[in-house]
Each structure stands twice: as C-alpha cells, then as structure tokens.
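Taking it in order: structure first as structure tokens, then the write-up.
Missing here is one protein chain; the remaining ones are kept as they sit in the complex.
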Amino acid sequence: MLTLGCAYYPEDWDETMIEKDAERMRSVGMKVVRIGEFAWSHMERSEGVYTFEWLHKVFQIFQKNDLYIILGTPTAAAPPWLVRKHPEILHVDFFGQRAYPGVRQYTCCTSPVYRRYAARIVERMVSEFHSYSNLFAWQIDNELEINQVNCCCPACKSGFREYLKRKYKTLEAVNQAWKTTFWSSEYSDWEEIEIGDMDRNLNPSLVLESQRYRNLEYLAYIENQASIIRKGCPGLPIVTNNCGDPVDRHALFQRLSAAGGDLYVNPAHRLPTIAFWMDLLRGFRPGTLPWLLECSTTPWEPVKNLLELLMVHYHARGADLQLYFHWRSHSGGFEKSHGSFVGFCGTERPGLASFRKAAKKLLPVLKEFGDLPPPECRAGILYDFDAQYNYSQGFRSRSAEYGSKLRAFHEHLFAGGINSDLVPPDADFRKYALLLIPAHPHVSQKFADRLKNYVQEGGVVLLGAESGLFDDESNYISTSGPGHLQDLFGLEIRDYIRFRKSDFPNGCITFSGHFGGKTVRSECDCWIASIHPLDAEVLCTFDSGLYQGQPACTLHRFGKGVALYCGAAASDLKFERELIHYAASLAGLPLLKIPSETEIVTRGPLVFLINYGTAGSRFDLPLKGKVILGSGFEDGRVDLSPRKYCVIRREEV
Amino acid sequence: MLTLGCAYYPEDWDETMIEKDAERMRSVGMKVVRIGEFAWSHMERSEGVYTFEWLHKVFQIFQKNDLYIILGTPTAAAPPWLVRKHPEILHVDFFGQRAYPGVRQYTCCTSPVYRRYAARIVERMVSEFHSYSNLFAWQIDNELEINQVNCCCPACKSGFREYLKRKYKTLEAVNQAWKTTFWSSEYSDWEEIEIGDMDRNLNPSLVLESQRYRNLEYLAYIENQASIIRKGCPGLPIVTNNCGDPVDRHALFQRLSAAGGDLYVNPAHRLPTIAFWMDLLRGFRPGTLPWLLECSTTPWEPVKNLLELLMVHYHARGADLQLYFHWRSHSGGFEKSHGSFVGFCGTERPGLASFRKAAKKLLPVLKEFGDLPPPECRAGILYDFDAQYNYSQGFRSRSAEYGSKLRAFHEHLFAGGINSDLVPPDADFRKYALLLIPAHPHVSQKFADRLKNYVQEGGVVLLGAESGLFDDESNYISTSGPGHLQDLFGLEIRDYIRFRKSDFPNGCITFSGHFGGKTVRSECDCWIASIHPLDAEVLCTFDSGLYQGQPACTLHRFGKGVALYCGAAASDLKFERELIHYAASLAGLPLLKIPSETEIVTRGPLVFLINYGTAGSRFDLPLKGKVILGSGFEDGRVDLSPRKYCVIRREEV
Partner (left out) sequence: MLTLGCAYYPEDWDETMIEKDAERMRSVGMKVVRIGEFAWSHMERSEGVYTFEWLHKVFQIFQKNDLYIILGTPTAAAPPWLVRKHPEILHVDFFGQRAYPGVRQYTCCTSPVYRRYAARIVERMVSEFHSYSNLFAWQIDNELEINQVNCCCPACKSGFREYLKRKYKTLEAVNQAWKTTFWSSEYSDWEEIEIGDMDRNLNPSLVLESQRYRNLEYLAYIENQASIIRKGCPGLPIVTNNCGDPVDRHALFQRLSAAGGDLYVNPAHRLPTIAFWMDLLRGFRPGTLPWLLECSTTPWEPVKNLLELLMVHYHARGADLQLYFHWRSHSGGFEKSHGSFVGFCGTERPGLASFRKAAKKLLPVLKEFGDLPPPECRAGILYDFDAQYNYSQGFRSRSAEYGSKLRAFHEHLFAGGINSDLVPPDADFRKYALLLIPAHPHVSQKFADRLKNYVQEGGVVLLGAESGLFDDESNYISTSGPGHLQDLFGLEIRDYIRFRKSDFPNGCITFSGHFGGKTVRSECDCWIASIHPLDAEVLCTFDSGLYQGQPACTLHRFGKGVALYCGAAASDLKFERELIHYAASLAGLPLLKIPSETEIVTRGPLVFLINYGTAGSRFDLPLKGKVILGSGFEDGRVDLSPRKYCVIRREEV
C-alpha cells in the first residue's frame, strides 16, 4: 500500500520547530519519517556520555502526529572524539594514505575497533527506543561504500590473509588458483600477499578475491548491527540503502527485510533509465517490494516539479514505501543547498505543493486496493555481482561495461513494452518466458544445470557474447567454451578477438543474416567469438574479416525451449534490439508498439500507464478496465498528455 | 609621475657586467630597479655566514647611475641549508605530503621557525643597507601564495585551534556556529578540530574559518618583516606583489605603503580584461596609486612589441611606477627563457627598443604635469575577499565564479565607456554615482546601514542574485532575504532554485520585461530567486517554470536613490549589460558608444585615449583640449589608428 514520508534531521532543530514540522508532515499525507542516520555525535557527545532525551522527544512528538519512524544507526559518520581516540579506524587507500575525517564514510568497515563502537551505540539505541510503538523499522548505516575507495588498512590486509587461509587452506592452492607463475608472483608465505585494488594492473584473480573478501566484510559489518537489532526489536524490519560496489546486494538484502535504495532523478534521465533503476532495486530481493528510502523533491526544477508523476512511476514499479529527501533544509553544513520540501527560511518549496497534491489524490484511491503484488514481469535479466567482478578483470571501466550491457538489454525489452526483472543466478527462472544473460564469464556446473533445465521445460534464453570462457578465479577455462553449456547452445567457442572499431577508420567488419522474417546486419565493435556449431542453427554469419563465413549468431532448440547465442559484443543497438525482440517472440511475449518514454506496468488488478515524454502518447492497448486515477484511456485506446499518467482497474482480474 | 624601471638579478653577474647594465638602464630612461628577492643563499651562504659585499657594490654602482633600488626580502625561496636544518618549515598539503624543496614558495608562512629566520635575514639586510640614499623602498617576499596549496602542517593545525579559541571562546560556540550536528561533527575537544582545505567536501564553515585563519597568518607573516623594516628604515615605502588566495589584499595593502602587483599581458588578453586587472590592483588600496612591480617586456611578440601602448595604458589606470620583468636573461635555472630586455648573449631584445623609444617620448612630456590624481571613476564595484570565501562554500570553482561576476560587471561598464573602481565594503561609496554588487552572500547590519545611507542620499545600487542569504559563517540566515536589506530593495527573497540550463536540452526558462524604454528578455541559467515584492516595482517577470509570473528583476526608489535587484544569476550577458547600463542611466552616468578595445581614462588634466584594437577607432567625444602625446583627436572627434594612443590636456581643468 502506498505509504509516503521523508528524511528528517531533528538534531538540527528545537522542539517547537519539530512539533510544527511533524504536524505539517502529517497534514500533507506523510506516514513514515527516517531520522538519526547522521546523529551519532548528537547522541554520544563524548565517549559513553549519551544524550538521548532529544530523540525521545522526537519519538513522542511523532507519535502524537501518527508518524512512524525509521531509525538510522549513525555509523556512516563517526563522531570526532572517536576518530581522534582511534585513528586506526580510518579508511586507508592503496598507497597507504589514511582518509581525512570531516566528511562521511571515512571509516573502515573491517576495523574490529570500529565495529565494537558501532555495536555499542546500536545497543544503546535499541535499549532506549525499542518500546516505542511508532518505531517502524531500522536503517543500518547509510549509502555504504558510496563515497569510498577500496580500503587497504592493516585490518583489511590481515583479514584478507585470514580469508584466503580459510578459502584455500594452502599457499600452493592460492598459487595454482591465481596462476601466480605469471610475472613471478608465486607466494612462499601468507604474509607476502597484499590485498588488491581495482585499476592497479594487478593479477585479476587477486583483485577478484579482494573484492569478494571486502563484500564479506561489509556483510559482516551489517550483520554486526543487525543481530543486535533483531534481538532487541524482534520482528521489526531492518534495511539499508543505496550500497555501492563491492557489496553483493543480493546477498546483502537477503539478510535484511527489504531492498532499500535511493533514487535521485534529474532532467537528464530518460524513463527507461529510471525504470531500470527501479527494476534493479526490486531485483535485489526477488519477489518482495523495495523501499525507496530517499528520492528527490526537485525532479525537473526549475521548469517543472514532476514529483507526482514519478511517485506513480515508483509505485508502479513496486515502491510502496517512498521517503523523500528531505524535509527541511539544513541551515549549515555541506548539504545545506540540497533539495528539500521546506526552504531555508521555512517557506514551502515547489516540491511540497506537488507532494501534498499527489498524496491527497493518490492515497485514498489506492487504499481501496490494499497491498498490491509486485509488478508483472514475464522476462528476466540475469544480474550477478560475482559475475560482474569476474567480468571486470580488475578494472572499474569493465565493471561499468557489464552494467551497461544490463541497461541496454533492459531497455530493448522496455522499448517493446516488456517489463523485466533483474534477477540473481539462484532465482527461479521458470516464472519467466524469456531469460536474457548479457554476460556471464564463469558458468558453473550448477548454474548450467539450472539453465538447461529451464530451457528443457520451455524457457527461451539469450546468452551474450563474452560468456562461459572463465573459471571462478577469472582464469580461462582450459577447454573451448561456453563452459558446461555447449550442449545447450549446440556450439563451441574456440577463440575470440578483442578490438576497437575506432582503430579502423576505413571500416571494420560486419555480420548479417535472417530471423523472424527480417534481414539483419550489424557492424562489430569490441569482441567477436570464433563459433564452431555442433548442431546449432546459424542465424547470422560474419561478412568479412578473419572469421568471415563463420557464425555470428545462433539458435538451438533444446527440449521445449530455445537457446540463442550472439557471438559479437557491442554490435549495433538496432541489431541487438531486433535479436532481443526476436527472442521475445520465440518466448511468446507480445511486443507492443508504444512511444518511447511511455510505460505500461501491471500490479495485480491495476494497470499503470505513464507518459514521461514531452509529446502526447497515443496507441492501442488491448485492455478492458476502468480509469481510477488520471485520464487518457478509453475503449482500448491510450491518449496520454505529456507528463501524464493514468491508472486503470483491469476487468479481467 | 611616470617612473620606470625593471627587475634585475645582480647575484647572477660580475661587477663589470653590473656596471654596464646599470649604465644602459639609466641611458634608456630607467630610474628604479628591484633586486634581491631571490638572493637569500647569495647573502647567507650558510647559517649566520653573511656575504653582503656584492650587494653593497650594487648599491654603489646604481647610485653612481642615479638608479634607485627596491630591495626585496628574499623569503620566497629559503636557502638549501635552512630547509635541511629545519624540514619542519616546509609546506604540508591536506594529506600530509611535505613540499619538495627546489622550486620556490615551499615554506609555510605560519612556521615560527621560518618567521624567526626570515626576521633575522631582514634585520641584517636593514642594518646593512638602511643608510643608502638610493634605497627607495622594500618589497617583502614575492608573489605570496601564488604557487602554493593550502598548508596543513602541524604549526598551521595548532595555530588554527588557537585562533578558534580566541574567536569562539567555547567549543559549544563552534558547534553552534558551524552547525556541526550535520554529519555527526560535533566537537567535544579542541584537538578534534582539523584545519580545512578547499575542494574537500568539508563543512563550508570550517573551510571559511580555515581560510580566514590562513589570511591572518599571511598578514602576520608580512608584518613580522614589515615591523623590522619600519623600525630600521622609517618612512621608506614597503610593498609586496601579486599575492594569491586566501590573502585579503585589502587588509594586506592597508598595512603597507601601496598596492603592489604584477601584470603579464599576452596576445590572448583583451583590453577590458587588462583594464580590469589594473582597476582591481588599484582598488586593493583605495585612493592611492598602485605599483606595477613586474610587467611583461614581450607583449604580443613575435608579431609586435606593444610595450609602449601598454605603458600608456598602465599609466592611465594609475600605475606611475612601472617595473618591467626583467633586465637580463638568467643564463641558467628554471626561468632562463623568460621574457627580458637583454638576451642570452647580451643583445638588445625588441622590448628594450620599444622601452627606450617610449621612455624618451613620454617622460619629458608627462613630467610637466607632475603627480596626477588617480583615474576618475564615477562607478564602484564591490569586491570583498571575505564575501568571496563565503560565496565559495569551500570550492575553488565557486570562488572563481565570484571573480567572474566581478569581471563581467566591470566589462559591462567598460563597454559603455564608464570607468569603475573595485572597492572594498568599507570604502566611501558616496564618491560613486553607481554601486554594483555582483554577489554578497552575507550582509551585515553595518554594511546594510552604510548601503541604505548611500542610496538614501542619492546613490544607485544594483544587487546581484545570490546575495543576503547567508550569515557570517556561511550558514543560511533563518529569515527571508536579503538580510537587513528588505526595506532597501522593497522585497523578500523566500526561496531559490539552483540548476543548470544544460540539463534541459529542450530549453529551460526565461524572464522578460521592460525598462529604460526597452523590451528585454533573458534565458536563465544557474540560480533564480523566489521574490516577493513588498513595495518594489517589478521590471521583469519569469515567463515560465515554477516561478512563472513572479518578479525576476525589481526597482525600488529609496530616499533620493534607487535600489535594483536581479534575482537571476548567470542570465544572458546581453540582458546583464542592458540592466547595468540602465542602472548607469538612473545614476546620471553618460553612456558612450565607443568601439570595443578602446578606452578613455581621465587623470586630472589629462585624458588618455587608447585603441588596443586591430582596426581604426572613430567616434565623437565631447571634449575640448590639446593633444600632447600621440595623435588621433581633433575638434571633439576621435580617429585612432590601430594600436595607437593619444593623450590630451583638457581645457576645462
């Protein structure tokens, strides 16, 4: 059920102001307020000296106003006294440079000292506030790792060695797994191993394990606090928001109550991008609804404030809980000019007017439908953090490349009116008629079995170019690829060439072919596979170059399903879209011809139509139902004004 | 009275060469030579071992040649023995990296050790050379802070804490003033406070105080030497040159004898820019004439040498003392290929021919007029260093933005033939018919009173967009803005929106209106105010966007004067110029239609006409007088050839 609220910093203000704010929050339709996540120094002014009275007061004022609280643990910004007493808690970069305190997130999550202090403040907060009935949930820390570089402090270094001992048991196993004969890197003592960092030209296996280790430390850092909260506040939801690399968000949110995220939309963002982010967030905890813990009060200012339109969009994509960032501008500090609902001198800002209007319009209508299921998605896209690290080969640019592939594949589906989930490799693929795998460097036997089973039973899978050629340590497999999947795809990958189209001013190479009744052609950039078909059907072949005449794109019927492979990375977007739409048609998914910047999302009985574009959006939609919010749909015909939405109750359901 | 000279490095040369050089300097019309500012190691080859003989000889040779000396204290480059003995005097950057000696300005001005050594060498120099009658003045150090990053050495850190204790008395006051509740930054011990740096995302209040502290240390560093010189050479002028941020040059030069600056013109510079620099320099010590301690011998080489034209320009804008940099090329070292008058093998370079010709032409004619008053300026532009730090919010890019506003406003006036002073906030505004305030984040009660008084008595003021919204610690004021000035401008600023036009590819917002008989219109970029008029007259309103229909630009008659406000920063330059010319017309200042790259400056009886452009400059000028230098003026008609000037004795005076 749509529930709205905001982030708030009561530590900035006196009681009278807080009371006025709380009343106004309630009056505009807010229900949940997030507080506390940067207030450590206001709760513990010096070691062991706690000042919780102000926060008790906040709980009481909010209770009086029917406002629920998400209480943040304040560990994203250590208080000055702690940093001074324990400088060893500070983040250290690859070259040994300690972080300079004074911003936020300058502490190391691995530090046992920091974890001890973090646990202590959380214990105290739990013990102080657990009994408030308006304590709605806990948020642990804030935007974990978003502003940090990879830490290489002594605690991380020794922790990494312990991790490696647990994982590999012997140094010989490390040397073997990491192929340390290269560049004379064979270890003869555990102490010789230094933790790695991205973008340093290190052994990719070392970097991969370093990132895996760091991920585990983050999970442990979160668990350190979560276990205390679970004990003191049994049953209360626990979340965190907007973590960065190298945290495996699937693993993280599996351990918490909901996938929490922040989403700041600005005028440069197109709807497919915003939708991607929402689907990404939702996919962090498959099958459940995400929490939007921060979203922008100022989208498209000064031209417009599109808060209402985006509120509907977020809700359509699954965000029942939406907190806007933030209520009242700080009067000082680094973020004082951040977007907010109440301005520097207390005036209502444009976002608040938009919010009030939207809440008043949406809440009563939507309330009738109670809790809606997640949005319907008949296609899945595989997103695997470990695959992303493996794909990265130690470079941030390649990690970003993996992300770009996901976004591109998602947008191709979006353009055909097909909504998709971004799912982890252990998700139940059977709920999807179509599964896209943009890139999967290492294919385990287990994953291969699940995939084959999926296709055997009727699934359609499309595998991207650079897949199935690496092992779990980012080394090459020693046989032809794609590992464990040759029977599924009916082919072998025996070699490949990596290149850049731009190196060939007179033109590089192309491939072409036919499928779905269409003739297709694409230029190549970046990576092409040398495919040897076993019993795959060849859809396209290379027109020129060293692989001329060899297959570029194949189809293999397997059991009741179909397995497609495209052996050219970064081919034309136009071709890629044709191929994905062809895959969708094989999977029986209907393709819609809808204007760009338009979306159709179904949640249970409701269908959300949104036109985020600056032109009207008109098309036929085979749907029967009644408009309950907005307008622009009648008798199977959509006619949405620019920047408008429409919610329909379906007849069929 | 125009007095010419150069910088010279006698420590490079033997006596014979110095004698020849001195004779040639005299013969070309030079009177003053600056020496010594990098010669510490040549005066004190090891600690306490002084070798001043060579410098005595220089004084004597120069005396023989009627040459006066500006003697530099050599503290901009510590000798190697001092750095080795006291590495703690080295600059330290934000991350703790000590400067590497071997260039210049690698020492910390705060260091008590360095100040002690600096004082000692200055004392010795004073005692050695105070009695020479050709000792004309002292220059302390050289280009202070120009090549330095903000120092964060232990001396600076502890000094900063002492400064804060003196200023705030209690930690509670610091926490309150800096709003340290944000990001959990409340201090519980003075030792927790670390000095800040620009561009580090720190609390802007911390950065502001860090820069204020650093400024005071620079002033004290200068005073450490100045007090010694004053005592030993009472009455002799003391200057310094070309200081960089964060030195408050108004405060600095108030304590010295003249505003000293360096000015290197190159072909990329337009005349309005060069004029701006001259006016800026002159404004550092209002009402007095600036000293040009270094200017280029090679402007516009190899195409031309425009030294003569620029000599007249500098003089027109107030520089009676002009030293050219420098006499004879060093035979080695980092700057050996720097512009000079005498080349590597002793040949006369093009600049020297230009200099000789100019000096011969100008000096005898100008001599007749004795000391001229500063150039006449009927408009003022407010330049406040403290405002610039406040405006910067801790970012160098925003500090530069403040400077850009000043330059733009100055150029708008220049384009209308209106010369302006750049004045500090405590200047006497009453001498100006028009006062422009491009940006003034914090308006104190005192400044507001002075401003109101100024307008009350007939002044015209134009206030730029982002003004009057911050307190003295760079926090928001808690009421609507502009602080203390609502009655003067007849309006309230209740909110604002910051944005970038470039985020809106389909166009952002505009405002339009009428004034001075013209219809105006402007696009908006960057920042717009939400103006609520009290009794101001609305000149322009926003055409679209969230503030559609609200005022964008207002006029308020107050007493005998007028107060204009423009609530849109970075509007079109064309609009900005219209508005400023409208303000000038309200102030009764006549606008001239003159070609760009042309200027008219009046000093007492003389009017200087300069055409810096590559085309002829022709226009009517309501002036009666007699050409005394150059040509191109007759019967109220100007006709200046490209790159030519003309000096006229006015009839009226």
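Per-chain residue numbering starts at 1, and chain names A and B are given in the order in which the chains are listed.
Throughout what follows, contacts are C-beta pairs under 8 Å (C-beta built on N, C-alpha and C of every residue); 3 or more make two chains touch, one makes a residue touch a chain.
Quantities reported herein were computed from a predicted structural model and do not represent experimental measurements.
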**Item:** Touching the absent chain when the full complex is considered, from A:E191, A:E457 or A:E651
**Value:** A:E191
**Fill in**
From A:C153, A:I509, A:L606 or A:L623, the answer for touching the chain not displayed is A:I509
**Request:** Check the options B:K64, B:R84, B:R116 or B:K624 and report the residue that touches the missing chain.
**Result:** B:R84
**Request:** With the full complex in mind, choose from A:S133, A:Q445, A:S478 or A:T614 the residue touching the hidden chain.
**Result:** A:S478
**Prompt:** List the subunit A residues touching the unshown chain?
**Reply:** 94-95, 178-189, 191-194, 196, 200-206, 393-394, 469, 473-481, 494-499, 503-504, 506, 508-509, 524, 528, 530, 544-547
**Message:** If the hidden chain were put back, which residues of subunit B would touch it?
**Reply:** 9, 11-12, 38-42, 45-46, 74, 77-81, 83-84, 97, 100-104, 266-268, 298, 301-305, 329-337, 343-347, 349-350, 614
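We take it that only the chains that are shown with their structure count from here on.
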**Asked** Once you find the CA centre of subunit A and the CA centre of subunit B, what distance in Å lies between them?
**Response** 50
